[in-house]
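What follows is an incomplete set of chains from the complex, kept in their original frame.
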Amino acid sequence: MNYSWDWGLLFRSPHIGWIAQGFVTTIEMAVLAWCIAMTLGSLIGTLRTLDNPIAKRIGTLYVEIFRNVPLLAQLFLWYYVIPELLPASAQKFVKRDMADPQFWTSVVGLGCYTAARVAEQVRSGIQSIPRGQRSAALAMGFSTAQVYRYVLLPIGFRTVIPSLTNDFLGVFKNSSLALTLGVMELTAAARQIEEYTFHSFEPFAAATVLYSCVTLLVISLMRVVERRTRIAGNVGTAR
Amino acid sequence: MSGFDWNVILNNRGLLLQGLAVSFQLTLVAIAGGMALGTVLAMCRLSRFRPLAIAAGSYVNFLRSLPLILVIFWFYILTPQIVGHPIDAYSSVLIAFTLFEAAYYCEIIRAGIASVKAGQVNAGLALGFGQFHVMRYVVLPQAFRNMLPVLLTQAIIMFQDTSIVYVVGVRDFLTAADVVANSNNRPVELYSVVAVTFLVICFTASRLVGRLQRKYAL
Amino acid sequence: MIEVTGVSKWYQQFQVLKDCSLTIKSGEVIVICGPSGSGKSTLIKCMNGLEPFQQGEIKVGDVSVGAKGTDLPKLRSRIGMVFQNFELFPHMTVRKNITLPQVKILGRSKDESDARTIKLLERMGLPSQADKFPAQLSGGQQQRVAIARALAMDPVAMLFDEPTSALDPEMINEVLDVMVALAQDGMTMAVVTHEMGFARRVANRVVFMDQGSIVEDAPKEAFFGTPRSERAQLFLSKILQH
Amino acid sequence: QTGGALEKIVQSKTFSIAYREESVPFSFIDSSGKPQGYAIDICLKIADAIKEEYKLDKLDIKYVPVTPQTRIPLIANGTAQVECSSTTITTGRMKQVEFLAPTFITGTKLLVRKGSGITKIEDLEGKTLLALGGTTNEKAAEAEIAKRKLNVKLVKVKDHPQALLNLEQGRADAYTSNDVVLYGIATMAKDPSQYEVVGPFYSYDPFSIMIPKNDSDFRAIGLRTMSRMFESGEMEKLYKKWFEPGPTNINLVMSQELKNAFKLFSFAD
């Protein structure tokens, strides 16, 4: 293999700037999409555990739709299809007036997609709580909303923190798909350097290292959070 | 928007169906490859020989920390340079998928084995079964049953993931639809068809998995 | 106090409760027993509206449990309930478990609730456990906390669903002792239990259920003396044999 | 690396042509999915020459689809032996691949909606410009923007049709590419009369055919074939077939620069 290594190119302008900017964009997208996913996902997941059949149906519908269409296809729907169905004024906003439409479309797409996964975690977290906890809380005189607020959600979230960590890492990694809409995130930055320099190993190695490091960092961070939020003794065996 | 144009779909159904076939084919090959390699990796991870377990564990964790798209790029652009002879996009994507999915299957298989309760192993041992026989008659059959739904669910996820080969131009279903959408200027129709098709296939499949799970629940 | 009249309940086809009637007067202690699956838990859960029922009526004081407009949370806050598996909230300390419902449901002030909590824990013989988490306590201690939590709401009656059956033999007594004291203080109680020693000591009446029906409802002395139904005789002989 | 490109062609009796699916009229697929175009025709001539020179009983043509991002690696690693589309000769690319003679001369311009009032890159201040990742046009536009300190949002697209789709949906104001490509793309629009190509040349781009490096025999046979075509007027005929007007609604008379280039590369035997 006759490849001329040039690790220095990574640190030359403008390449270093592209990588830095791409990395920041990736993180921004992941964090913003995660906020959407957590809010929407908790809501949908809770809906699925209610006794009300209509609420349940809505939750299920959302989850099934967003879980069974590939993310890339969803991004295309959000970007190329949904705006076309809007009234003209709204179209103009989402296509032009909105700052950075590619970025925000990706964030919304990623957020809604991940929300379905979060919803499933929240649902399973709540459902893993022994039925008796709900009965006990109701028997005390709590209203349904209070039962969720004080008992089911706090316990449910704690039990699914590890899976939620996985989902966060998922959204972090999936943000790379935004490059298909033209967002200059980390993977796209690596590609751009490759296109400009015809060196592929160095930029992709840099991207790989960055992705891995963030993953490692998040995992160790969440270990700490897990330890902090762990219920003294053990939830699973509190029977 | 000027009305939904069914004709563009009908006229290009050949191209679209071919794309769908490619997606299925990719899924099947990657499942087979990923499962085989994943089982080997799981055995390595559970092995008492520490270096092997650590090596397998590092591999799994490393790949799981990367976006699939990046792995596809790696293999698409770099393997030909490494191995020194040309590899077409389809093969490079197959390699990427197999190696990538193996990491996920490894974890599923490992969790399946861990899900068998320690009491069952004790019961097997107490009867006089050897280690190997306990694995063979007690642990593995239960482990497999426990993980079957997850294995199948992973297959459905992988089927959806095949759409990512779009970035290297392999003509899967989404890419085919994209080509038709672009050349006919009909993105709304084509992307909607892609979404609905995936929705129907994956939803049906996950329902079947659910039914299977209920049937074989221990 | 609590009046159950002709209550029937179905899960789909399956009838869990068959025309059950039962009256618990103020200050009375009744023990409900019967084989597994006979509907004891279901009956007791119907009394505070945790389980809906399709026929009959249940009145607590003069509130009808099954009626449409009934404010169930309010009704439930007036009836204490203790479960087989304690069902303390695992993510809260013992103190929080007992204080939170007082604050959130009764609208008591923090300080007042806290004072009440401490007093109840003392009464339960657990003065120094307030800041532990449930999982750090033994089963018997957890169950006593659960009783304290229910009492903190100043209930007019208490329901117990097999409060000792998840406990190690050594701990059963510490819970029964608390319950005996409660009965002797005049609390109205309905207790599902197999602890016949407890029934003998404090029950006014023993109710025996089988397959969803109330087969016997007799004063304690009559029940242990000559239970009329064959099923109850068989059951008693099994329970008491070992 | 195993053998040269030529050796491989002769041994395997297969000639792998890298083509683009959307570079009209240089290299594109027709509705049946068959690659064709001006550059493809030239490459087929080279194939004929090889077949003749090495007295092969047959020479199979294998078509390899490429994109702007993949064309260089795929030629560099030998997946295909020639890339026949609209690739600009640059010295940067010569680190990885080599080029034959120029086949076309064009330059970077802008495709805009008629009536948008945009005639040059300065008019894009505060607006969105599309570019294909990895092209010389992207670099030229980027350099121009930097030079004039403009605030233009540069969005990368995957291929020409995606660019057109973005323009048609009103998500961007202009697309930068080679003028000939822009004319070609405009013809694919729902209403071609809505679009125009504007601006001075922001770069000057000779197109050529890419081949792998370090195979002088192969390079020689390629240059020889092209030289003969220039001399015999065959190349001009091909040009007329595709451009004056071509089957794709393009009407582009051969420029003086290209005529000169053809003359310069007509070597004596």
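A, B, C and D are the chain letters, set down in written order, and residue numbers restart from 1 in every chain.
Criterion: a contact is a pair of C-beta atoms (placed from the backbone, for glycine too) under 8 Å apart; a residue touches a chain by one contact, two chains touch by 3 or more.
What you are looking at is a predicted structure, and each value in this text was computed from that prediction instead of being measured.
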Subunit formula of the full entry, expressed with the displayed chain labels: A x1, B x1, C x2, D x1
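Everything below uses one rule, namely that only the chains that are shown with their structure count from here on.
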Given chain B and chain D, the chains that contact each of them: A
Comparison of A-D and A-B (more C-beta pairs in contact): A-B
Innermost chain, where centres are averages of C-alpha coordinates: A
Distance between chain centroids, defined by C-alpha means - chain B, chain C (Å): 52
Where chain C touches two or more other chains at once, by residue number: none
Residue numbers of chain B (touch at least two other chains): 77, 81, 84, 181, 187
Every chain pair meeting the contact rule: A-B, A-C, A-D, B-D
Of chain A, residues touching chain C in the complex: 130, 132-133, 135-143, 146, 150-151, 154-155, 158, 231-235, 237-239
Chain B contact footprint on chain A (complex, rising order): 1, 3, 64-65, 67-74, 76-77, 80-81, 84-85, 169, 173-177, 179-180, 187, 190-191, 194, 200-201, 204, 207-208, 211-212, 215-216
Residue numbers on chain B that touch chain A, as the complex places them: 1, 62, 64-70, 73-74, 77-78, 81-82, 84, 156, 160-161, 163-164, 166-167, 174, 178, 181, 187-188, 191-192, 194-195, 198-199, 201-203, 206
